[in-house]
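Apart from one protein chain that is not included, each protein chain of the complex appears where it belongs.
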């Protein structure tokens, strides 16, 4: 750090199991990736190439290579997995992972109907090839999944081989874990945590108010995802109580353990 | 493309008459322009240097040159045309186009009162020098133009020599084609299309929900404008049904023709 401040919450270091940050790249150029890493490389644990942006992004190999050389794995958004599955091209999807040397993949059903056993089968199959992140929650604001079912789905997906499960929010932060207004479904989150271990969940929280909410509930080292590249530094200050929103919270010595 | 997916809508290729995307640059540096082109060059058909930002942007010649070498023409925002006209400096405006080697220009009356015959005269005059885009719709949220009048204005401007007409929305997407909330005036759009050919119109649609609305109404190859540079890749995935919002729509084989 550039200078020393007393009594800050302790942040985990790479490789992180908790205090993990997943960023979403929705079309950076290779040089922009370099800039992103120059600033935020130490704070980003994994990068998602958002939904199916990888299909239309030039220089894909080059980008993945730049991230890799900085020690940051990348993976393709869950919507792309779904686009292959719905077209009966799962084997092609597996070849794409190999072609680009990817070591992580996401399995989701945010835009398609997928029998849960089939979803778990895909998780199981892919986990032989790569580390799997699986995502729970619909991208459809109309589909409200009750808490007990979130828990059942998450547990089954971890049992099927998922490394961590992701709570859905989209880029906008207005579905799944959140109401259409962006407000957190707090009862849902608290109930999930009675059953699923803290370190096994990555909460998508693209909006600042959502990040603040999770940090105040779960501490500096909560796993958060769908963070925009230029919001990684701001998020890091929230985690440390060095921005107005969490400043008071971390002055309480109880909260910095 | 980086890999192959079946049954995607077919996108037009450059030079495009339909499926056309106009991006808005409101002050990129020359190096940022290079980054923008590296990622989105194939998907951007023309770049507007937003409103009168060209007045205060350094390196203007250099920027225009970088775009030009990538095969992307640029033009100066309509507000600048109006700023010259309202000061009785139309001839100076024509010299500016020459000085910067521009081959496109926009004629609009979003911020000034302009008799429509006079506006058409400017279109006609400028079309001897450059390719003219003309814009219909006020920047003033209070001025509601009824559909029959949008049609009459658009037709007269095409007759006067405009290459295409633009439906106004501003950078914010909250006037002209849209209500103050950003919602599309859908009856207006549908009525316009009964009279003015699809390929002759560029719809300003800076917000994602607006882009989705136009794509679902008019297909993958609708002409869209006022797209922010970092939203070109996301828009391209919307056009292809590779983002949640249009995923279902393009699974219907009827919609991918």
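Going by the order they are written in, the chains are A and B; count residues from 1 in each one.
We take it that contacts are C-beta pairs under 8 Å (C-beta built on N, C-alpha and C of every residue); 3 or more make two chains touch, one makes a residue touch a chain.
A quick note: this is a predicted structure, and the numbers were derived from the prediction, not measured.
Touch with the chain that is not drawn comes from one residue among B:6, B:99 or B:195, which is B:99. Touch with the chain omitted from the figure is made, among B:80, B:114 or B:196, by B:80. Among A:20, A:43 or A:93, only A:43 touches the chain left out of the display. Subunit A residues in contact with the hidden partner, per the touch definition given at the top, are 1-7, 31, 34-36, 38-43, 230, 232-234, 236-237, 240-244, 247-248, 251. Residues of subunit B in touch with the missing chain: 26-32, 50-60, 79-80, 82-84, 86-87, 89, 92, 95-96, 99-100, 110-112, 139, 170.
Just so we're on the same page, only the chains that are shown with their structure count from here on.
Separating the CA-averaged centres of subunit A and subunit B is a span of 35 Å.
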